[in-house]
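One protein chain is absent from this view; the other protein chains keep their places.
By letter and in written order, the chains are A and B; residue numbering begins at 1 in each of them.
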Amino acid sequence: MSQHASMREITLHVNGEARTCTVADRSNLADFLRHDLQLTGTHVGCEHGVCGACTVLVDGRSVRGCLMLAVQADGCSVETVESLAAGTQGAAGLGPLQQAFRDRHALQCGYCTPGILMSLTELLRDDPAPDEQAVRLVLSGHLCRCTGYQNIVAAALQAASKPAGDA
Amino acid sequence: MKAPPFRYHAPRTLDEALALAATLPSPRLLAGGQSLMPMLNFRLLAPEHLIDLNRVEGLAGIRDEGDAIVIGAMTRQRDIEFSPVVKARLPLLAEAIQWVGHRQTRNRGTIGGSLCHLDPSAEQPLVAMAMDATLAIAGPAGRRELPMQAFAVDLMTPALEEGEILTGIRFTPWAAGHGWAFLEFARRHGDFAIVAVAVLLELGADGTATRVSITLGGVASTAVRVVQAEAALLGTRVGPADIEAAAACCGQVDALGDPQVPAWYRQRVARTLCARALPAALARAHAAGHDGMKR
Partner (left out) sequence: MDTIVPSGQVVEPATAASADDYTARRMFGTRAPRIEDPALLRGEGRYLDDIRMPDPLHAAFLRSPHAHARVVRIDLAAARALPGVVAVFDADAIARELTSLRMPLGFPSATLQKDITPWVLSCTEVAFVGEAMVMVVAQSRAIAEDALALIEVDFEPLPVVHDCHQALDDAAPVVRSDAASNIAERLQVGFGEVDAAFAAAPHVFTESLFVHRGAAHPMEGRGVLARYDAVEDAITIWTSTQMAHEVMHSIAAMLGMDQHNVRVVAPDVGGGFGCKYLTYPEEVAIPAVARCLGRPVKWVEDRAEHFVSAIHERDQYWDVDIAVDARGTILGVRGRLLHDQGAYTPQGINLPYNAATSVTGPYRVPAYRMDVIICQTNKTPVIPVRGAGYPQAAFVMERMLDRVARELAIDRAELRARNLIPVEKMPYDKGLTNRAGVRSIVDSGDYARTQAEALARIDYAGFPARQREARARGRYLGLGLANAVKATSRGPFESAVIRVSPQGRIDLYTGALAMGQGLATALAQIAAEQLDVPLDMIHVTCGDTGRVSLGMGGFASRQTVMAGSSVHLAAVEVRNKALRVGEQLLGVPLEGLRLRDGRVEVVSAPGRFVTIGDIARKLKGAPGYSLPPGITPGLEATGLFQTNSQAHANACHACEVEVDPGTGAVRLLRYVAVHDSGRLVNPTMAEGQIHGGVVHGIGNALFEKMGYDDEAQPVTGTFADYLLPTSTEVPDIEVVFIETASPTNPIGVKGIGEAGTIPVAPAIVSAIENALSPWNVHLAEAPVSPVRLLELIDASAAA
């Protein structure tokens, strides 16, 4: 077993910014974002691909950050929760989906929230007017111990009801 | 937990991938990673080399060849889910794919990865078995094809030799207007099935079953065709008694048991699901026949 793990250089776009980094082959994307890029908004809840806390968008698609190697993101565009308030103003600046989460009390401890926001961001881009079942199906890929999910569903539907382009 | 150390390789061509697979010690192929990555993170596996197939050209895509639909092994489940070709020609697969994990795993997971992992509860091997799919395999000794029956050797054991790579899956669509149904029972949406059943049905002009496929997942060590159940329906008008007879056959398949889910339970649910899937498939076949007459 080679103890000093194999490393390689990768270049990717993270939240619209080009980044070139040297990463360990074995580092997963979530750990890379958190510890190498200090984007700690993406959380790690199980490291076996069930809880969904580490969900980020890779080339626009929601993926488990713990089930993808950082080296596999070479050349990709990655979006994390830190991108969602871009263009908003002030200390309480929130994007429309984030605002809907606040309005509908869709988070409690907040640990699972960033991953859920990313999955719902993908959903609302693909389908600006999803019904409750569509929201629940996407949400079923996430575990939340605090909310019982219903306020998250309500928040997603509220964000979806905003005029197109707002969400 | 963190994955153990390994060296990562990202070949661009199949030949490159085959060469790496043939020469590296203790290699492991990485497809969508939705099963392999958890095993690495749990340190259940410690490969010295990981060969990533995600950048290999030509392994992904859905091709309509007329009499067959060929799906590249590295085609992501999401792309199958949203494929108009699959929806039109392989409705059973289009339905079953929605039961595979969650949106977030289907965005990465591949059909080839699932077939090679060969979990007994997985939906894609079940559909491949139900449709007698043919698997294209490339290896150091050249290329070969295998029917799914021969590919699925045993529990999580595909018929792949060292250095071989699954490249594609050939599905032959059933006749237009065939009936189909896919039902699954799991504790939660997106979990691996405790039992899943896939039914395909063609009716003759007189309404009798001329071709039947009944396949169970989650029950035995691999997906299994229930030939007795199929025989019970062939040539019948698929009435309630015929359905009951076929369902009874499904309830007698040799089943795996564990402390959480005993064998008798899998058999019972297999029977229940078969009894529900057959009327659904029949209704689709009748509806298609009806439409056909109107046309």
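Note that contacts are C-beta pairs under 8 Å (C-beta built on N, C-alpha and C of every residue); 3 or more make two chains touch, one makes a residue touch a chain.
Values in this document were obtained by computation on a predicted structure and should not be read as measured data.
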Residue among A:Met7, A:Cys21 or A:Leu94 that touches the chain left out of view: A:Leu94
Interface residues of chain B (partner: the chain not displayed): 1-5, 38, 42-43, 185, 187-192, 259-262, 265, 268-269, 272-273, 275-276
Contact set of chain A toward the excluded chain (per top definition): 1, 3-5, 24, 26-27, 34, 38-48, 50-51, 53, 80-82, 84-85, 91-94, 98, 101-103, 105, 107-114, 117, 135-137, 139-140, 142-153
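To be clear about the criterion, only the chains that are shown with their structure count from here on.
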Intercentroid distance (Cα basis), chain B paired with chain A, Å: 29
Parts of chain A lying in touch with chain B, wherever the complex brings them together: 1-3, 5-6, 8, 24-26, 28, 31, 47-49, 52, 55, 61-64, 66-69, 71-72, 74, 119, 122-123, 137-138, 140-141
Touch list for chain B against partner chain A, complex: 1-8, 10, 30, 33-34, 37-38, 40-42, 46, 48, 50, 52, 54, 78, 101-105, 107-108, 188-190
